[in-house]
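The complex appears here minus one protein chain, its other protein chains still in place.
Chain IDs A and B follow the sequence of writing; residue 1 opens each chain.
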Amino acid sequence: MEILQEYWPFLLPLILAQLVLLITALMHVLKHQNYRFGSRTLWIIVVVFFQILGPVAYFVFGRGEDG
Amino acid sequence: MNHYIVFVKKELLEYARTYKLLVMTVVFVIFGITNPLIAKLTPELISSFVPEGMTITIPEPSALDAWAQFFKNSQQVGLIVLVLVFSGVLSSEVAKGTLINLLTKGLSRQAVILAKYSAMALVWSWSVVISALLTWVYTVYLFPVDPLSNLVFSIFCLWLFGGFLLAVLLLGATLVRSNYGSLLVTGAGVLILTVLNVIPQAGKYNPTALVTKSMDLVAGTIGLPPLYASLGITAAATLALIGLAVLVFSKKQL
Partner (left out) sequence: MSILEIQDLQLRFGDNQVLNGLNMTVPEHAVFGFVGRNGAGKTTTMRIVLGLLKAQGGTVTVCGERVRYGAAKTNRHIGFLPDVPEFYGYMRPLEYLKLCGEIAGLPPQSIRRKSEELLELVGLDAANRRISGFSRGMKQRLGIAQALLNEPRLLICDEPTSALDPIGRKQVLDILSAIRGQTTVVFSTHILSDVERICDRIAVLEQGRLVLSGTLAEIQKQHRRNSFSIRFAEDHEARKFSQLEELNKPGIELSLQDQVLTIVIEGEAAAGRLLIDLLSREKIAPEKFEAIEPTLESLFAEVVQ
C-alpha cells in the first residue's frame, strides 16, 4: 500500500499503457479470424495473461495481414 | 518529390492502422516510465531478499542509474522490437503484389525506398524522443539533480545507430524476398560488427561504439572526440546502404 501511495505517478500511466495495449489487442483478436499462426484461444490467453509482451507478440507475430 | 511525400503519408497511415506505431509507442513509453522506477527500487528489492541479520551496503541510487536503465532497455529490447516491427516493411508488399499496381501507374521505385526509410526513421525518432523525455521527467521527480555530461549527445548516438540498423534492414529487404530474410540480414550484420570488435583498433571505427560507450559518455569518463570516427562512419554507411537499397530495388524484376 505504501508503495502505491508513493509511486502512483508511475503506476497509473503504466497500468494505463498496459490496458490500452491489452484492450486493442484483445479486440483485434476477437474481430479477426486469420492469424499468421496459432488459434484464437491461444492468442486470447497470450494477450490476457502475458502483460505487455503478450499484446506486443500478437501484433508483431500473430496478427494476420491487413487492418 | 511528389511521389515521395505521397508515399511517406501512405506509410505513416499504414503504421498507424497496422498497430506498428502503437506497439513502438507503448513499448517506449513503458521504458520511459520504468527506467527511473527500476533504478529507484532495485536497492530496496535486493535488501528485501537479503536474510535477516546480514548487512550489505548498497550504494544510494542516482539519476545515473536511471539513465543506465534507459540505455540498456533501448539498446536491447528496444532495438529488437524496432527491427521486428519493421521486418516486413518491403517484402510483404512485394510478395502480396500491392506495390506492383502502383508501380504500373508510374510510381518511382526510388521514391518507394526513400519514403519507406523516412517513415521508419520518423517512428524510431518519435520513440526515442518520447522515451527519453519520460525518463528525464521521472528522473527529475525521483532523484536529486545530478550534473550529467553529454546526455543529449549519447541519446543522439543511440538514435543514429537505430537509423543505421533500419538501413541494413531495408537493404536486406531489397535483397531477400521473404519476411524473415531482412531480419536474418540485420542479425548477421550486427553479429559481424560485434565480432569485428575483437580486432583491437577496430572498435573505434565500429558503429557499435555508438551504443557501447553510452554510459561512459554520460558518466563523463570519456568525452565526445573518441566517438567521432564511429559517428562519421555510421552516418556514411547509413547513406550508402540506403543508396544501395535504391539501386538494388530499381534493378529488381518484380
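Points worth noting:
Throughout what follows, contacts are C-beta pairs under 8 Å (C-beta built on N, C-alpha and C of every residue); 3 or more make two chains touch, one makes a residue touch a chain.
As the structure is a prediction and not an experimental result, all values here were calculated from the model.
Contact with the chain not shown here comes from a single listed residue; of B:Leu64, B:Leu84 or B:Leu102, that residue is B:Leu102. Listed by residue number, the positions of chain B touching the unshown chain are 2-3, 6, 10, 13-14, 17-18, 96-98, 100-102, 104-107, 254.
Note that in this section only the chains that are shown with their structure count from here on.
Residues of chain A touching chain B in their complex: 7, 9-10, 13-14, 17-18, 20-21, 24, 28, 52, 55-56, 59-60, 63, 65-67. Note for the complex: chain B touches chain A at residues 17-20, 22-23, 26-27, 29-30, 33-34, 36-37, 81, 84-85, 92, 96, 138, 141.
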